[in-house]
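The complex appears here minus one protein chain, its other protein chains still in place.
Think of it as A, B and C in the order they're written, each chain with its own count starting at 1.
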Amino acid sequence: MYPLPLQKLIELFGKLPGIGPRQAARFAFFVLKGKDAYVQELIASLEEVSSKIKTCAQCYRTVEDTGTGQILCAFCKDTRRDHAMLAIVEKEADMQNLEKTGAFRGLYHILGGVISPLDQDSPRRLHLRQLHERIKGLLASGDAAFEVVLATSSTTEGDTTALYIEQILAPLRTAHPQLKISRLGRGLSLGSELEYADEITLRNALTNRR
Amino acid sequence: MYPLPLQKLIELFGKLPGIGPRQAARFAFFVLKGKDAYVQELIASLEEVSSKIKTCAQCYRTVEDTGTGQILCAFCKDTRRDHAMLAIVEKEADMQNLEKTGAFRGLYHILGGVISPLDQDSPRRLHLRQLHERIKGLLASGDAAFEVVLATSSTTEGDTTALYIEQILAPLRTAHPQLKISRLGRGLSLGSELEYADEITLRNALTNRR
Amino acid sequence: MYPLPLQKLIELFGKLPGIGPRQAARFAFFVLKGKDAYVQELIASLEEVSSKIKTCAQCYRTVEDTGTGQILCAFCKDTRRDHAMLAIVEKEADMQNLEKTGAFRGLYHILGGVISPLDQDSPRRLHLRQLHERIKGLLASGDAAFEVVLATSSTTEGDTTALYIEQILAPLRTAHPQLKISRLGRGLSLGSELEYADEITLRNALTNRR
Partner (left out) sequence: MYPLPLQKLIELFGKLPGIGPRQAARFAFFVLKGKDAYVQELIASLEEVSSKIKTCAQCYRTVEDTGTGQILCAFCKDTRRDHAMLAIVEKEADMQNLEKTGAFRGLYHILGGVISPLDQDSPRRLHLRQLHERIKGLLASGDAAFEVVLATSSTTEGDTTALYIEQILAPLRTAHPQLKISRLGRGLSLGSELEYADEITLRNALTNRR
């Protein structure tokens, strides 16, 4: 219905997460309307992101590649952060949300996704082997207490992922008693009303009462 | 617009919680349609509830008055339940929801509402004096451990109510070290995604990790 | 879980249109809370509605029965209204909504429901025979122009009902050329955006352009 090049752009916009064909068309017309300004800026930005954004060699957070060899993010290089705590998160946005609380001062490991019980290949797509190596290396360096916080979502995928990691780390834990593995607390979230809370949340809230 | 008696019924239905004038009118026409059957049943039921439903003298749960003097509910009379634990809830529906988990086997105290920071009279409408008396009586009878679980909602009103009760019980706690006061655990509720969790919930989830 | 009389009331409230078990329980506790005042008023109102509200012998609108024989509603008795126009509506609330516009000054006929394509008995539950008699009587009294406005909803049921009535009235129309049958206009309703309008609505809007 639209000219082919426009049709193609609508199709590409339609691949963005959560975008249907109608909104993709709105994006395309938005691009057309502000032609010379917006579209050139967007192309330049996409090119810059494509060439300059890399991920931290240790935690897989995005970093700008300044061409100086080995890439470590600001957190991993920051000696004031607590290097004896490691929060494992699904994606960078989760890390950003945890940072907003100011309540966690350790390091992170970004998995790059979750394990889906229906997708046998999903574990291979995550940075799990690297996680194991990283923790093994840390434990080898001494007997100091070290805590891994499994900061996955309270969803089926998040729980499956946390369980899987616990199994991967089980041998390390046996060999290194200084390794502690914890999960984020479960219970009533802000605004939860007792009358409408689900059974599992209420059970957690009772068990974790304090 | 409608005949006066109908108008009056619509008005009364409109006082039910969450019901606007349009739905109240639908109720009234529903009543009219099934006239002889539904309306007579409803009248009889309202009369029976009005005359026979009382509240438990100890926990304020609803009970049917069978005319045999002092009224205690089935939970309060049940010696197999744990009489050394007392969950304080806002309303009976909250108690029912906790019961569904099967994870709490103690007794209850139904406050009959919440304390609103904007309504200075709200504490007086709750069964707080009776709560104090009840706990005082229980503590007087011995040194056995006794736990009060503040099972209020994770809302401003719920938190205000819990705080208020903690203050009321503070002197008892000083005098009776066997009294333990706890609150339901806070953290991620079922289905919470880290990316969308609010700051307070995340902070609780970090603090209460285990 | 609740005492039997309360359980029964919750069940009855749960039969009200659009009310699930949880909201029904809230209604029951609302009734209990304001016991002596609200419940007695509600019982009295239900009894009054049950005994005093009848429907107009001509149009089936609700009227208060004052015990003076044949019951006609204020509209049917009002000689200033246009007795040569008759709007056929599904239910009294639709009539009230039409009245609000001030744009219709004729009489009404309330069907008491709609014809469902899936429920063969549904036509029998409506005041259709009475509608036929009423129009027949009116046409017998002279050759003056007379218009029937099929004011049913723009839904499958509403359209089925309108079609059914057109078929019922077809013989009268053949015999009495002064009978005009119309339907409410179709097209863009207030706030409709062209981009989001459905195909049938757009087609109607094009056909009915003016």
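As a working rule, a contact is a pair of C-beta atoms (placed from the backbone, for glycine too) under 8 Å apart; a residue touches a chain by one contact, two chains touch by 3 or more.
This is a predicted model, so every value here is computed, not measured.
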Touching the absent chain when the full complex is considered, from A:L32, A:A57 or A:A170: A:L32
Listed residues C:A37, C:A140 or C:L206, member touching the removed chain: C:L206
Among A:I43, A:A57 or A:A145, residue touching the chain not depicted: A:I43
Residues of chain C in contact with the chain not shown: 89-91, 93-94, 97-98, 100-101, 103-104, 149, 151-155, 158, 182-210
Missing-partner contacts on chain A, residue numbers: 1-6, 8-9, 12, 15-18, 22-23, 25-32, 35-36, 38-43, 45-50, 52-53, 62-64, 91-93, 96, 99
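Quick note on the criterion: only the chains that are shown with their structure count from here on.
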Superposing rotation of chain B relative to chain C, computed on C-alpha atoms, to nearest 5°: 180
Chain A and chain C: spacing of chain centres that average the CA atoms, whole Å: 56
Where chain B touches two or more other chains, by residue: 91, 93
